[in-house]
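== chain A ==
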Amino acid sequence: MLDYIISKYNFWIYVVLMMIGLYAMIGKKNLIKKLIGMNIFQSAMILFYVSIGVKAGATVPILSGHGHGHVHEVIEVAKYLNPLPHVLMLTAIVVSIATTGVALATLILIYRRYNTLEEDEILKIRKDTGV
Partner candidate 1 sequence: MAEQFAALIIVVPLISSLLVPVIGWGQKKLCYPWVVAVLVVPLICSLGILNTVLTTGKFSYRLGGWAPPWGIEYAIDHLNAFVLVIVSFISLMVAIHSKKSVEKELSEKTVPFYTLFLLLVTGLLGIVITGDAFNLFVFLEIASLSCYALIAIGEEGAPIAAFNYIIIGTIGACFYLLGVGYLYIATGSLNMADLANILPDLYHSKVILVAFAFFTVGIAIKGGLFPLHTWLPDAYCTAPSAVSSLIAPLMTKVAAYVMIRLMFTVFQPHFSVEIVPVFAILGWLSVFAIFWGGIKALAQTDIKRMLVYVLVAEVGYIVIGVSVANRVGLTGAILHIMNDAVMMTCLFLVVGAILYKTGTREIHQFRHLNKKMPFTMAAFTITALSMCGIPPACGFFSKWYLIQGTIEAGQWVWAAALLCSSLINAVLFFRVIECAYLKPMEPAYAHNAGETHGEILRDEAPFTMLVPIVIMAAGVIFLGIFSGKIISSVIQFAVPASF
Partner candidate 2 sequence: MDVIYSSRPLWAVLVSMIAAFLILATGEKNRNIRESWTIMAALAKFLIVLSMVPVILQGKVIEYTIVTFYPGLLLQFRIDAFGMLFGVIASSLWILTSFYSIGYVRGLNEHAQTRYFFAFAMCLSSTIGIAFSANLLTFLVFYEILTIATYPLVIHSESKEGIMAGRKYLAYTLTAGCVLLFAIAAIYYMTGTLDFKAGGFIAGSGSSAVLIMLFAMLIMGFGVKAGLMPMHEWLPSAMVAPTPVSALLHAVAVVKAGVFGCLRVILYVFGPGLLHDLGIWLIMAYIASFTIIVAGFLALGQDHLKRRLAFSTINNLAMIILGAALLTKSSMTGGIIHMANHAFMKITLFFCAGALHVKVHKDYVSQLDGIGRQMPLTMGAFAIAAIGLSGIPPMSGFISKWFLCLGALEANQIIFLFVLMTSAMLDVAFFFPIIYNSFFKKPLDDVTPHFDEAPMFMVIPLVITALLSIVFGIVPDAFFRFFSLTSLAVQNIMGVG
């Protein structure tokens, strides 16, 4: 049992992180906190993906000593990590940054209009102004 838990501890960690983020996104009233939750959520996802690429006993997927020219000897697959998840996560990181940027921009808009970023206060202001 313990062995089982340890053998997959990467998953436990990312699940816990992700749930923290998810809870912040759904449960928090402050919009900035929601945004932070979103970032935690996405980071957890990135961790998850990157951990898929891990192979025991392998190293980073960069060929050493083959800076230029062709390779003649056979490359051992087991020696290098799986590069694909890393690639995917480079894209996902960019996406997450872009999303954060857009979200921050909307937060600026919201703050300009209501002078607060607390969800219930905004709701109250909107109710009072009769919208």
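By our rule, a residue touches a chain if its C-beta (ideal position, glycine included) is under 8 Å from a C-beta of that chain, and two chains touch if they have at least 3 such contacts; residues count from 1.
The candidates were selected such that all candidates are chains of the complex that A comes from, given by their letters.
Please read these numbers as outputs of a predicted model, since none were measured by experiment.
> Judged by that same contact rule, which candidate in 1 or 2 sits against chain A in the complex?
Selected candidate: 1.
> Of all residues in chain A, which touch candidate 1 in the complex?
Residue positions touching the partner: 22, 25, 31, 34-35, 38, 41-42, 45, 48-49, 52, 84-85, 88, 91-92, 95, 98-99, 102-103, 105-107, 109-110, 113, 122, 126, 131.
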